[in-house]
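Only a single protein chain was left out; the remaining protein chains are all shown in position.
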């Protein structure tokens, strides 16, 4: 007999089972598109800094290599946060209400990859715009009015 | 002037630009659903071992806690590998040929989360089945005939 | 001669150095205490769910082990985000204006560790309160009026 | 008295101990050299793309820095996967049957490091060849006939 | 009733509670500033190697990008190790005995960030000096005489 069953049996030996158990569908239920937004702001900021980098500044090449690396990591965080929202938070009923859901997330993931590949303020801004759209849908499904804000406007 | 432009100008000062440049759309172009499959096999294996765990064996609780943790990590790897395939490998023309693409990936991600939350051979097997479906579509888009195999059949 | 010097010399061979170079003191300049807040909300949520866990539910032990692990990871994220804010964002002039800065961060780090060690709603709430205090100081130094909000109130 | 002993005693209070307990020697028993092979293919692919990189393409330096970083990460994954196979899967009886085992793995690890340090198709190919050799030994110990394949031939 | 309470009740059903329980305030109690020192030595070493890099060597640019990335990672490890020592090991009584504690750690964190941003032997050496100071305080609080040593003097 498996440990789980034996342990529960052991517990039941002492206390009767409660009558109902809420279904837990996510690890903690704390979702907030702000995580993706902050990382996307970092991607945009690093893109701008890379484009503006002054080649004659001391340590310019050290700076260039690490900025690319930071941009890469932040875009990766964006992709991870988006995947969690898409795969874990959103449910079939949300898809019915927002049939464009899959397309928005797919485009946002592709924009995050493009923002890694390119040094383009336009692409990084487009990524942020798509996260803005996700922010709007997300809070609408929660029936909460949460303003879109930027840490680094 | 940005370092990039200056550096390229510097290079162009010495050598003329080549006439064409292939567009690189992914980091390395090496995609293989086997990565997701191996991790999903690990999820299934850990699920089985957890259900079969002998509560009277020495170190049973150490084993239980670490098996849950390993199952969690492997399911996370599955989710990451699936997100990369969905967001980076598959392109709009694939979506036209396989309109169910978004739904398959969404269900696979949800199955991976369910396999974390539950100790269910059925759920872990369903996850593996969905990766099998993705394997079939993936290699079909590559026009290659790659057999589905399991490391731990 | 080192590559850096040679490369810059190479660039300077083509373009004269610009007259000024802004000092870049942080990787991207995008700081937002929301990152620490979201993770701290997850710590609080997991703490509550662990305390409420129904021992007779199927998979209760799987759930217990993974909730502890998620709580641990989220508390680790809180600690990391706090260290970045303390070590990278805040400058000596902020310390002059807020002499309690070191103490607040030290206590917040210790609260995050305590929230790992214990299953206490009080400790997790205290952690969130300290991040609230940091939020207030942070946005005050930026002379911006950003409301404190919770994703999971 | 330690929790483990007490808990088992508690369980035994209800159910007698089963008569035998299989020895579990690895976390999940799912080993597959395909994990190392896929990462090594990525190392080879990135090496080729780095050598072919067109310096006049837009974003060439962004691309260069991130390709080096991806090659580094993939080589690190190769090393990790090889260490797991060598340290966890292979047992003394395998060493008796394949006395060259230690040497093959040592050389493969060194080839992975060399593939980080250099931009050499030859070195990256040698790494892949050594993983091929490991693949052959691995499946031979499992008495299974698994064909060597490449995702990106 | 929560699982924890039920499980403990189950245990108590069999064995009486021990009379006292030591308070455990840290995960393992194994602190050693050597972890931070080794990473800081790596930062210094990479800084020196980057400054000495021979631009005409084969693979010079591959080497440059990866050395910057390794320096970045090692400096990140330094910051993490310092945060653990500051937040977890040191207690209010230590702060009383060493009122400069907060300032030393703050400066050390800032030196680690500066060592990322710059290619400066001076900055990397300063970081190592601050870890030396932390080493002295740390072992003094333990009343042990541990000599400062370098792996790579």
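Letters A, B, C, D and E name the chains as they come in the text, with residue numbers starting at 1 for each one.
Definition applied: a contact is a pair of C-beta atoms (placed from the backbone, for glycine too) under 8 Å apart; a residue touches a chain by one contact, two chains touch by 3 or more.
Model, not experiment: these values are computed from the prediction.
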Among the chains presented, those that the missing one touches: B, C, D, E
Hidden partner chain, touching residue among E:97, E:121 or E:151: E:151
Hidden partner interface residues of chain D, rising order: 1-4, 6-7, 24-27, 50-55, 60, 64, 79-80, 83, 86-88, 102-103, 106, 109-110, 112-113, 116-117, 119
Touching residues (missing chain, whole complex) on chain E: 3-4, 7-8, 11-12, 15, 17-18, 21, 24, 27-32, 34-35, 38, 41-42, 45-46, 49, 54-57, 59-63, 66-67, 70, 74, 146, 149, 151-152
Contact set of chain B toward the excluded chain (per top definition): 7, 10-11, 13-15, 18, 58-59, 61-63, 65-66, 69
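Convention: only the chains that are shown with their structure count from here on.
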Chains touching both chain D and chain E, listed by label: A
Cα superposition of chain A on its sequence copy chain E - rotation in ° rounded to nearest 5: 120
Of C-E and B-D, whichever chain pair has more C-beta contact pairs: B-D
Same-site or different-site touching of chain A by its copy chain C, using the half cut: same
Distance-maximising chain from chain B - centres being C-alpha averages: E
Distance between chain centroids, defined by C-alpha means - chain A, chain B (Å): 18
Where chain A touches two or more other chains at once, by residue number: 1, 3-4, 6-7, 10-11, 13, 18, 24, 27, 50, 54-55, 59-66, 69, 116-117, 119
Chains that touch, pairwise: A-B, A-C, A-D, A-E, B-C, B-D, C-E, D-E
